[in-house]
Each structure stands twice: as structure tokens, then as C-alpha cells.
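Removed from the display is one protein chain of the complex; every other protein chain stays in position.
Naming follows writing order (A, B and C), and every chain is counted from residue 1.
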Amino acid sequence: MTATSDREQMAYISSQAADARVNVELDTGDMTLNIGPQHPATHGTLRIACQLDGEQVITAEPIMGYMHRGYEKLCEVRTYPQCTTLINRIDWLGSFANEVPFILAAERLMEVEAPPRAQWIRTILFELSRVANLALFLGDMGVQIGALTPVFFAFRDRERVLNQIEEVTGGRFHPNFDRIGGLKDDIPKGWIEETRSVMIKMRTFCDEMEDLLVGNEIFQARCRGVGVIPPEVALGYGLSGANLRASGVDWDLRRDANPGLAWDQVDWRVWTHPDGDSFARYWVRLQETREATHIVDQLLDGIPSGPIMAKVPRIIKVPAGEAYLSTENPLGEMGYYIVSKGDLGPFRVKIRTPSFNNISIVPWVMKGVYVPDVITILGSLYFILGDIDR
Amino acid sequence: MPQLPGLIKGLGVTAKTAGRTLFPKRGWKTLIPAPQKGAVTVQYPHEKEAPPERARGVIALHEENCTACMLCSRSCPDWCIYIEGHKVKAPPRREGGKPRTVNMLDRFDIDYALCMYCGICVEVCPFDALFWTPEYEYSEPRIADLLHDKDRLGEWMETVPDFLEYEAGSEQKVRKVPR
Amino acid sequence: MTDETPPEESVVADEKREALLADLSEHLGENLVESHLRPHEDLWLRVTSESWQDSIRIAKSAGFEYFGFLSAIDWEVAPEGRYEDTEFDAGLDEEDDEPVEVDSSTGYGGGGTRFQILTQLNSLSQQIGLLLKTDVGEDMTIDTIRDVFAGADWHERETYEMFGISFRGHPTLQPLYLPTEFEGHPLRKDFPLLARQVKPWPGVVDIEEIPEHLEAQLEAEVMAAFEANGGAS
Partner (left out) sequence: MTTLLALPYWQETGIKLGLALAIIPTTSLILVYLFLFKMMAFMQSRLGPNDTGPYGTLQLIAEAIKFLQKEDIHPAQADRRVFRMAPVVVLASTFLLYVVLPAGPDAIVQDLDTGVFYAMAVSSLSVLGILMAGWSSANKYALLGGLRAAGQLIAYELPLILAVMGVVVQAETLNLQGIVEAQATGEIFGFGGIGNPFILTQFLAFLIFMIAAQAELTQTPFDMPVAETELVGGFHIEYTGFRFLLFFMAEFGTAFAFAALASVMFLGGWWIPGFDVDDNILNVLGPGVMLGKILLISFFIFWVRFTYPRLREDQLQKFAWKVLIPLALANIVLTGIFKVVF
């Protein structure tokens, strides 16, 4: 018996025992509560069918597919450039970051490498999407547990980052800017300075969140010790990103499996937290947002000059082969397994999205918690519906 | 210094923001409330936010440059560009030459109800006939009206902004918009 | 047994993955059918379908305890391609007029069946990823690895509904995304993509040629106008 199922069973038994004690006295029936598919906390169309005893959850089973768009199938009928625009829409908050692993995987098969300037700008945009994405989480987590204001701060300050992304790529959410062999265009004049000032604002935003939520005793009471995920369980379920690091696993693909972007050129650190609870997940993401602004700052200083496009044929045909490449996206490890048969388009694309794995732990982690904790845990696991359903 | 309780700090953050929104002015004007200036929201129908020049709002067609080569239509992931054309004879480029056969555009429709604003068509166009403009106000009550024909697409042409200059270190050439 | 592609050109040998391959082939023994190594990129192992669960267990005990994903590949060639014009579909361009030969091989690690299961595992300590494949036989059934990696639960459910591959020992093998009354397995290559079938490809339209009987007349008209203009077009 593995550690996972051991713990799972223990948690279940203890919750059952607690139920039994109550049931003997009151003999209450269970109630099924469908949280979603239209529910503010699921920010999208996820449904969680909870079996409740009073306010205590006995089982929670996520039901999804309300937004399944079949991207793996759609990629098969598209050419490589056409795929890029599609996969923009998987994790719509971390837009640019979606494109990068796909393009890198295709580049790996084609054995081309983007010039350094393109790699740096890619990294900058990648980190900017991370900031934009996580900023929304930092505010949204507040609204999940009842604080109204943080989410407005998040929208306010995320907008500045999105404007920066839009100024370069032309798209706020769907940049479609990454190309096999480089980038579509170079950065416009004056952008570096603007981005610097935006990064300062984002750090102020992080400070505000620290004062408004992290330090708040009510927030801590709601999040500490709620939804604890031990590291071995996290690994077994394939959790990734901040969810994994909040469980104390020191693993960041940017550092541990850098696919050639400029992360190794700058000085930064990976944040982990030993607790593995909802608070730890929030805290790690907060630190990561701040770290990302520092990464952007350093990268802005040292963009090398040169071309932004390697020599690639105008009509892109990727040689036959298979490649799996994943990067550390805002939500976690996003990877593309591309099978090519030398055609204009991929033969098969398997999209490994972070939220799918992250949410698959829900039935395990939600045993015996209260209804409000369901929301806290869902919020702190941080998923994007498009990223689960694809 | 002992830590302030988080509850009080939180109240401070919201109060500070309220103060900044209400009294954004500095100097002797500090006490004049000016929330219109302090708020970050844009009162949309009254004032409009200018999108960046590169924003992908709507596609403009420079008809003279289009040779009906079908490249954009073929590379469109959503199959939303419809082109029809016929060949005509054009006068030779220089004296004594032979008449040339050129493509004449009959129909160039983009269905914005289907378009996903990826910009592949603009990119693949080898003759500089398609351009992005940041205009965004073209919603229609009927979905069928989102199909813009070539005249409508041509009208957008005057809203196309000039291409931006690049940041130092770039080797890209700044392109020109045909006017 | 192992068909290792030697590193082409003067690539530095990937010692880490080679050592890993040697180590794992020793552990897997008979289970390992074929392997493929792309230096500094990835390592593919194909194991026998009978030993699928055991092989995953062995990999896990060899340090690969971080689950990535599990999915399947349908190696049949889609009958309809991209639903576009065939010539364009085949990848014709100006430089070479030869349509690209469609490769009917079954990727790295080989394979004899239409469907293959693919899973990706990571080792945190070695900072290395591993891709494991196995063939799915005619009975379209394979052992579940849910007991080894709890996270595989949903991935197997997804594979079940998308490819129709059953997992022996999986307790809740129900559709994950699709409605219960849905028929068919969408990610199989022969499953039609309706969105592309209901509409003709707009790229197929050709430019209308000048009717031959009009050609001379039009030419004369144009030249007349040209000369009347004084040679300026």
C-alpha cells in the first residue's frame, strides 16, 4: 500500500468516525450539494458534487467538461502557426506563457534555436504573464474568502501589466506573438522604461496584498491548516507550480529544466513553504509574483541586441519525431507532447496542463472539510477552467 | 518595533486607497476632491481609452495591394476569410510591353463573428495589403453584420497607425503603411 | 534489444541519460522492448503491455516519483487530413513540388499496434524526465497505474473516453469530460471533426480565369486605353 492511499484512507476513516459520532445522536441524512457549474467560486464552469453531512464534506467529486473544446483534436487539423493561436486560449490568464512550451517543442524537433534577443524577450513576456496571472490570483483568493477589495486592486494593477503585454504583442490575452524560430516582432521604443515603472507598481501591489490579506488574522484563520497536501501526495498526483512548492518540494522547471530561455542569466530564487496548506500556497504565489518582477527588472537591463528571428523556412514543416517540452507556467508545469510526421501540422499533440493535475487532488484533499473550506481550497489550488478542460 | 495587528494594517490599506482616489492632487490642491482623476477606471462612453498602436482591433484592407493570392484565406485557422476574384488584362508597365494578366478582387470578406484575431492573415500577406488597426467599436446587433466586405475593410485603412520605432538593439526595419 | 540512436554529428554524449538507460534496462529486464534516446532532450522506453503496471512501479522505485501525465497515441493516419484542399494539405510549396511522403511509422520506441499508451514521469533528484510507452492490444485494455500514481486516475479516465482504451482495475472508469450519452471516442483519428465537415474550405476557391474567347478582345481594349493615355498606366 502506497503512502498516498494510506493517508487517503486515514483521512477518510477519521472523517467517517467524526460523522458517526454525530449521526448516532442526531441521525442526520447526507445532503448532496452541487457547487457549480454556475458558481462564483469556480470562476468558470466547474462543478463539485459534494456529499455533505451538515456543513462537513464527506466526498467531493469535481465534474467538468462544460468547457471542453477538444484542443488536442483541433491541433491535429491545424498547421503549426495556427496551433499557436489556439493554445493561447488554454490558460487565458497566462496567455503568452502558453505559447512558449509549444514553440520550444517544435523548435526542438526542427533543431532551430531562436536568437538570444528573442529568448530574452520571450522570457520577459513569460514573466510578465506570470505577474499578470498571479496578480489576479492574489486578489481573487481574497474574494473567495469574502474580502471584496483585493480583487479590485488585482484588476487595477494587472491591467498595467496587460497593457505592457499588449503594447508589444497587440493582444491583451491572446498575444500569438511567439513564432518557431523567434518572435513576430521586436519591442517598441520606450517600452523598457514603462515596464520598469509598472514593475515598481506591481511590487507595491504585492505589499498591499501582504498588508491586506497575508497579515490579516482572519485570512490566516481561514487558510492555515486548511487543505494540507503532504509532499509525497503532491508528487503522486502530479501537482505542479506553486501548489507543489507550497508543499515543500523544491522544484521549479525554470531552474531545474531550463529549455534555453534567459532564466539562467539572472539572479533569482525559488520560494518554497513547508506547510502545504492554503496559506502556504497563497504565500508562495505572493513571493513568486514579487520574484517575477525582479526577474523582469534584471532581464530588462540586459536585453542583447541582434535579430529576433532565426532562419526558418516560410512554410514550416517540422521533421518527423517526438518531443515533450514543459515550462514552469504561472499555474504550474505546462507541457506539450508533439508527435510530428513531417507534415505542416502536428500529428498528435498531448497538452499536459497544470490545472488538470492540480484539480485531480480535490477528492483527496476535500474529505472532512467544511463547505467554506471547499472554496478556500479551490481558490488556493488556483485553476483556470480552460486549463482543466482544454 | 512591535508589529501592528494585520486587521489594523488592512484597514489602513483601504483607507489609503480611498484617500488617494478622492484626493489625487498634490501641493496646495491636496484637499480638493477629484475622484475623476484619482480613479483608475475610464468612464467608457464618455471617454475612451486609446489602445496601443499594435493592438489587434480590426483588420484593414488596402485593396490596391491585394492580388487575390488566397494566402490569407488559406492560412486562416478559422476559415473566416472569403476571397473571390477574376483575372483581367492590365496595361503594361512600360511602353512597348505586353499587356499583363492581373487578379482583380471581387470579394474580400472577413467574418468577424468567426475571426479569433490571431493575425496570421496579416502576417502571411506578402504584398502589404492587410493591416491591423486598434479600432474596436464595430459591434453589431445582428451577427450577420459582422461580416465585413472589402469596402468596409477598406474604410478601416485610414485608422491604421504608423508602425512603431523599435527599442535600441533591434535589427528590425520599421515598415511603412501605404496611404 | 535496445535500439539506441548514436548521437549524430559532434554532439556531446548525454551521459546522464545513458547511465539512466543502462540502469533502467537492468531493472526492467525482460519488460523493456525498445528504447530511444535524444541526447540532452528525452528518453523513451517501450515496455511490454503485460508488465505495464510493474514497469511503472519499477520506474517509481528508481526515483521517478513525480507524475507528469498519461495519454495515448492513435497511430492511424486520419482519413480526412486537415479537411483542406489536398494539394495544399500535403505541404506543397514553391520550392519543392513533391508532396511529402506521409510517414506511417510509429514514432520513437517503435510499436506494433494502432494505439499506444504514453506516460511521463519525472525524477526530482536527478532532474530528469522519462517517457514510457506501451502497446495496447486488440482487447483495448491495459492495467491501471492508478495504484502507483494516484494522479493517473483522471488521466486514465480521459484516455478511456477519448480513445476507448479500458484500464483494468480502475474503479471509476466513467467519462470525465463528455456527457454520458456521448458516442464515439473523439481523439481517435477516424472520429470526424464536425466543425470542419459542415463547411467547405474557403481556401479552395480559385481565381476565375478570363474566358479564352474574350482574351484577345480585352487585351486590345486595354492597349487602346493605354495608348490613348500616352503610355502612362
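A few remarks follow.
FYI, contacts are C-beta pairs under 8 Å (C-beta built on N, C-alpha and C of every residue); 3 or more make two chains touch, one makes a residue touch a chain.
What you are looking at is a predicted structure, and each value in this text was computed from that prediction instead of being measured.
Considering the whole complex, the hidden chain is in touch with A, B. In the complete complex, the residue from B:40, B:102 or B:168 that touches the missing chain is B:40. Within the complete assembly, A:219 is the residue of A:137, A:219 or A:347 that touches the hidden chain. One of A:96, A:153 or A:324 touches the chain omitted from the figure, and that residue is A:153.
For chain B, the residues touching the chain absent from view are 7, 10-11, 13-15, 17-18, 20-22, 35-36, 38-41, 43.
Residues 31, 33, 39-41, 55, 142-149, 152-153, 156, 212-213, 216, 218-219, 221-222, 370-375 are the ones on chain A that touch the missing chain.
Assume only the chains that are shown with their structure count from here on.
Mean C-alpha position of chain A lies 24 Å from that of chain C. Within the complex formed with chain B, the chain C residues making contact are 84-85, 88, 199, 201-203, 205, 207-210, 215, 218-219, 221-223, 225-226, 229, 231, 233. Against chain A, in their complex, chain C makes its touches with residues 38, 41-42, 44, 65-69, 71, 73-74, 78, 81-83, 89, 91, 93, 95, 100-103, 105, 107-108, 118, 120, 124, 127, 129, 131, 147-151, 153-155, 162, 175-179, 186-187, 189, 191, 193, 196. Taken in their complex, chain B has these residues touching chain A: 3, 5-7, 9-10, 12-14, 17, 40, 51-56, 75, 77, 116-120, 123, 132, 164-172.
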